[in-house]
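Missing here: one protein chain of the complex. Every other protein chain is in place.
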Amino acid sequence: MTPSASSAITLNINGEKYTLPVDHRTTLLDALRERLDLTGTKKGCDQGQCGACTVLIDGRRAVSCLQLAVAAEGREITTIEGVADGDRLHPVQQAFLDLDGYQCGYCTPGQICSALAVIEEHAAGWPSAVTTDVRPEAGVPELTAEEIRERMSGNLCRCGAYVSIVEAVARAAEAAQGGSAGTEAAA
Amino acid sequence: MREFDYRRAADVPGAVALLGADPEARYLGGGTNLVDLMKSGVERPALLVDVRELPLDRIEVTADGGLRIGATVTNSDLAAHPEVRRRYPVLAQAVLAGASGQLRNMATVGGNLLQRTRCGYFTDLAAPCNKRAPGSGCAAVEGEHHNHAILGASAHCVAVHPSDMGVALAALDAVVSYETADGPGELPLEDFYLPVGDTPERETALPPGALITAVTLPPAPVAARSRYRKVRERASYAFAIGSIAAALDVRDGAVREVRLAFGAVASRPWRARAAERALTGGPASADAFAAAADAELAAAQALPHNGYKVTLTRNLVVAVLTELAEEAAR
């Protein structure tokens, strides 16, 4: 085979198929923003160091700036544009809106995509770096405010909207899982 | 970023064949480090062989009661796996202490072992760096090095290995399996990383073109009581400035078995054999823990701005072993 610097690929994004030729260098992030006019996914650092470009790939959150578009072929991609149900906001989006879980809004799509995954990962029983006992026998940790903060830490917010973002994630998690979420550990 | 060809491998022999002996080809796993380095121009491959879809994504219990972890298992799946959390909690904790949820979903076990240092001079093409451009010098020795090595470094390079997972694997006697065109091979993790010496650009003992296929953990009952502690400059989503993987088995106040490895102190995860020897069979006391740390750190060579790492590492040994000993006594 002769080397080639580009490929024709089909990306599955928000349930729709997009066929396009891509330079192999093109990241999923740039494909979304510059080729497919899906600009809701944001470029904050382009180095995997801020989380603004977070999308879901096969249901799991990932930074699209370090994901080559050509390597994303065949996978199910969900971006912020695919989170709401038509005109009805997803409960996570609604919570961010109601609780002012943002300021400039640039990290927001990434925060929301990450929050969706945090709720799923917690429901699947995944521990985090602040989970005291990671052994499966210890059961699923309660999704306290501390747990939310740790799990959301891959999404930087320079405006400093963290406090209300955590409140929004907690509210949405409660709605999704029932029970309480986001409680502060006793002082 | 230079133009490159991209191929997806269907199986392990196919991947190895696709890469061949091409020094300008790289395996692409999660891409969390490689793609970043390609953007900064540190890596300029002509061919990427995508190995993410290889059937290396399973974690299996081995016949002797250890675990065999496929090379493309993501960091997330590794940390979430019940057998990892049950048998080797230190490994789950170490993985969870690294990067972010997004990056752990992408990063693979093989790629984690092969990630490059985050030394700021390594990623700056304008700076001298023997690891990136052999013979150009090391800017860190005289420059910014507060997060550089105190153990096993040389005048040619003082960079530290950034992996958290690797620190736990070092403590757990992990063995790395790989495949080459000439057949498979194995390397204990302690032999996997080469000494820095005067060739800091040569980081691992993998043969050219080798593809990591698995990491095997022998059974380690001592790891049932184990812990990873990481210190960094913010509470999360940052590389370590010091870390420790520890496992401790105490009976009647005496150390029956101990495992210790340090992170962010050397060009590789640092297995603290001298400390382990000093502790084994002796009392599980704070004084003994401190003396053991001192035994290991006697070889430390601090630069003007990283001497705190000696204190930090010593303090972490005492703190974490004390915690584990207290828990054992309960």
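Each chain carries a letter (A and B) given by its place in the written order, and its residues are counted from 1.
We adopt the following convention: a contact is a pair of C-beta atoms (placed from the backbone, for glycine too) under 8 Å apart; a residue touches a chain by one contact, two chains touch by 3 or more.
Everything that follows uses one rule, which is that contacts and distances are computed from a predicted model.
Trainee: Identify the UniProt protein name of the omitted chain, choosing among "Xanthine dehydrogenase family protein molybdopterin-binding subunit", "FtsP/CotA-like multicopper oxidase with cupredoxin domain", "Cation/acetate symporter" or "Xylose transport system permease protein XylH".
Mentor: Spelling it out: the chain absent from the display is recorded in UniProt as "Xanthine dehydrogenase family protein molybdopterin-binding subunit".
Trainee: For the chain left out of this view, which of B:86, B:118, B:202 or B:277 touches it?
Mentor: Here the residue in touch with the unshown chain is B:118.
Trainee: Using the touch definition from the top, which of B:189, B:312 or B:325 touches the missing chain?
Mentor: Reading the full complex, the residue touching the unseen chain is B:312.
Trainee: Mind pulling the chain B residues that touch the left-out chain?
Mentor: Residues in contact with the chain left out: 1-3, 39, 41, 118, 120-121, 123-124, 126-127, 139, 142-144, 146, 231, 233-239, 241-242, 305-306, 308, 311-312, 315-316, 318-319.
Trainee: For chain A, which residues touch the unseen chain?
Mentor: 23, 25-26, 30, 33-34, 37-47, 49-50, 52, 79-81, 83-84, 89, 93-94, 96-98, 100, 102-109, 112, 130, 145, 148-150, 152-166, 184, 187
Simple rule for what comes next: only the chains that are shown with their structure count from here on.
Trainee: Distance-wise, how many Å sit between the C-alpha centres of chain A and chain B, to the nearest whole number?
Mentor: Chain centroid spacing, chain A to chain B, equals 27 Å.
Trainee: Show which residues of chain A lie in contact with chain B when the two form their complex.
Mentor: Touch list, chain A to chain B: 1, 3-5, 7, 23-25, 27, 46-48, 51, 54, 57, 60-63, 66-68, 70-71, 114, 117-118, 121, 124-129, 131, 133-137, 149-151, 153-156.
Trainee: Across the complex, what residues on chain B touch chain A?
Mentor: 1, 3-8, 28, 30-32, 35-36, 38-40, 46-48, 50, 52, 76, 79-80, 82, 85-86, 89, 92-93, 96-97, 99-103, 105-106, 230, 235-237
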